[in-house]
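Shown here: the complex without one of its protein chains, the others still in place.
Right after this comes chain A.
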Amino acid sequence: MSKDEAETGAREGASRRGFLRAGLAAGGAALLGGKAVAQTAAGDPANLPPNVADWSRYLGEGVAVRAYGRPSEHESHVIRRDVEWLTASRESSVSFTPLHELDGPITPNGLCFERHHGGIAELNPQDYRLVLHGLVDRELVFTLDDIKRMPRVNRAHFAECAANSGMEWRGAQLNGCQFTHGMIHCVMYTGVPLRVLLAEAGVKPTAKWLLLEGADASGMTRSLPMEKALDDCLVAYRMNGEMLRPENGYPVRMVVPGWEANMWVKWLRRIEVGDEPWYHREETSKYTDLLENGTARKFTFVMDAKSVITSPSPQAPINHGRGFTVISGLAWSGRGAISGVDVSLDGGRNWRPARLDGPVWGKALTRFYYELDWDGSPLLLQSRARDETGYVQPTKNELRAVRGLNSIYHNNGIQTWHVTAAGEVENVEVS
């Protein structure tokens, strides 16, 4: 049964059940479809103690009705979103991970942000080929089965678009961490170390750079230094255990830990080994960082230490009023592991260490919490990440002092949320 057939079957099952249940619950509260969703906000007193809810009386759906499970319909708002005015076409565009609705360090596969330059390439794995050529002893072609037979490793790493927070260089613009920080995901990748593949071909001593190329219509290419290729790069085919999603490069993508996600070439079809970088469009016209004096940085590969409070945030206001409150957020660094996160309630005047919880992997999202008894007074919330190299996340103004306003990429400045007495939250900047 295909996924579509499974979904159709699940829907038909649901509607048949709905008919039965509506008939059985004479004049009762059918909890189906839009009705159930509409009741979510207010709830239904008939389901509350001492009453016994329908789900405690009647059988639910059986096994494998949901052959590929999906989230509860009450979570249907937890989705990728895009901002139409950002780009000229949806095929070369970006969607954003709903960070404000997630917890822990791992991103669910179906919610990982997308960034395509020529739409989603739909490859048949039988027709997948990876060509490895150039300054090697043996120029090779690999099938997907070849790659799956190689020794593999599991690594959780964040993939952050170089343009994440890029719309915020000139000031507070987008109202929600999904939009200001959501060009990022972190999953557990399974793949082959790139150096294992290179060893199959035998790299010549003159080799200094690799060209990575995707199979999509944008022909995505980036130049990768050999030192990084031999260090920790993966040729990955699984995310969180299952095969990559088409929008994330099925069946094979590059994982370049800690480096800007533009280099994580999806639908990887070709690796050329050479002695010089290629200076292609994605490392000249794009992914170069213009400074105030008109010169530009090139090859700004590493994503620096960064953090954001995901809740409360503009899309996740404080609804419970004053009292015990959990501040939750994410921190990450392309230079290694997060060594700590500090939280400020007063716009950066005073800081307290947050509590890191869950695995603290290098070059991966790290979850932090800061608990407080909120007295209902307005807050100017900030978080500040530190990494194991001693780098401390700068303010936006400290970044602007070095780079100006037109770098587009690599904005890792400290984010401020203004929490009002009513618990509403806004993206602001402070003096």
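Just so we're on the same page, a residue touches a chain if its C-beta (ideal position, glycine included) is under 8 Å from a C-beta of that chain, and two chains touch if they have at least 3 such contacts; residues count from 1.
By definition in this document, contacts and distances are computed from a predicted model.
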Absent chain [UniProt protein name; select from "Electron transfer flavoprotein subunit alpha", "Cytochrome c domain-containing protein", "Phenylacetate-CoA oxygenase subunit PaaA" or "Tyrosinase"]: "Cytochrome c domain-containing protein"
Which residue of A:78, A:196, A:243 or A:372 touches the chain not shown here: A:196
Per the touch definition above, residue among A:53, A:120 or A:140 touching the missing chain: A:140
Among A:108, A:359, A:376 or A:423, the residue in touch with the chain that has been omitted: A:359
Which of A:125, A:219 or A:376 contacts the chain that the document leaves out: A:219
